[in-house]
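Encoded as structure tokens, here's the structure I'll be asking about.
Every protein chain of the complex appears in place save one, which is left out.
Here is chain A:
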Amino acid sequence: MILHYKCPGCGSDMGFDAESGELSCEACGRHENIENYPEELKSVRFSEDEANEYHCENCGAVLITEAETAATSCSFCGAGVVIADRLSGTLAPAKVIPFTISKEEATKAFQKWCRKGLLTPKGFMNADRIKSLTGMYIPFWLFDLNSKVQVNATCTKVRTYEQGDYIYTETKYYDAFRDINLDYVKIPVDASEKMNDQLMDKLEPYPYDQLKDFKTPYLAGYIAEKYNYTDEELLPRAKDKISGYIESYIQSTLTGYHSVNYTNKHIDTRNKNSDYVLLPVWMVSYDYNNSEYTFAMNGETGKIVGKPPISTSKVAMWFSGITAGTFLALKCVSLMMGGGFW
């Protein structure tokens, strides 16, 4: 089933407006509140034999979609459409963070970011070769994890003191135990096969106070995808994301010792809850020197990630500049310490 939003006033297409957070009609300027929009997808069941061809409700043209596409724009008439089949039942997102950065703002922010790059080539800094800027709702699982940790460790405290002609080294051994409960909430793991995990991890954090109950109109005019991986499949990655945090927490409870040797470390992490959510990302595709660069921008905070090209001449410039500056500074320090300038 295809959802399509027609303006009740003039009959034109409506799309989600990042500025107001409402559905808006470009033709007559009418706004429709989304939060009160009736949503019954969760309960709706569609026939199992999912159609593999959809037609635009607006103009009747065939919609070009991939298997994951849950929302897109008609390539023929431009109307934003939502494929309800792919957002219902188990595929129904619980929450969504709507875009707050509009396409124009995203373009400007990206251009500004390009100019700020200290090592990016001049030609790149103009940011005039943006090939495409696509607003995408990326499927994420938000995990609430609970870890029960028990550790035993042999720890030492070392003290040295002098007496007579001797230096004494006193080592005290302790048997230490810690029973720790750790709760981590809403750890985001992207469930899209296409998206680079490292890139997505760098886009964090998302402001969770902006999480809204999912309503299909939020997707109008954007691309959305359904998840490729279930929460069960992604649980190991979620655990992996917090393993470093757990280690550092354990260490923080064993301070005051000179050495800590773990004799037993038991970490049991369980998934308490996982929510399927859609998070907003602007994908920027950029042409420079005949190669394409991809950047991602957090659609709520505006944080940009992605590897820009690096200019060797700028690297050389910074390198020699810092070398000369440091050298001069060291010379001055040595002069002050009485070592002479040369």
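Keep in mind that, in the parts below, a contact is a pair of C-beta atoms (placed from the backbone, for glycine too) under 8 Å apart; a residue touches a chain by one contact, two chains touch by 3 or more; residues count from 1.
The criterion applied here is as follows: contacts and distances are computed from a predicted model.
Taking the options "Peptide/nickel transport system ATP-binding protein", "Cytochrome c domain-containing protein", "Nitrate reductase-like protein NarX" or "TPM domain-containing protein" in turn, only "TPM domain-containing protein" matches the UniProt protein name of the chain that is not displayed. Within the complete assembly, A:Cys155 is the residue of A:Ala94, A:Ala109 or A:Cys155 that touches the hidden chain. Within the full complex, the residue among A:Asn36, A:Thr90, A:Ser248 or A:Ser291 touching the omitted chain is A:Ser248. The hidden chain makes contact, of the residues A:Ser24, A:Ser73 or A:Thr120, with A:Thr120. In the full complex, chain A touches the hidden chain at residues 117-120, 146, 154-155, 162, 165-187, 201-205, 242, 244-245, 248-249, 253, 303-308, 310, 315, 318-327, 330-331, 334, 337-340, 342.
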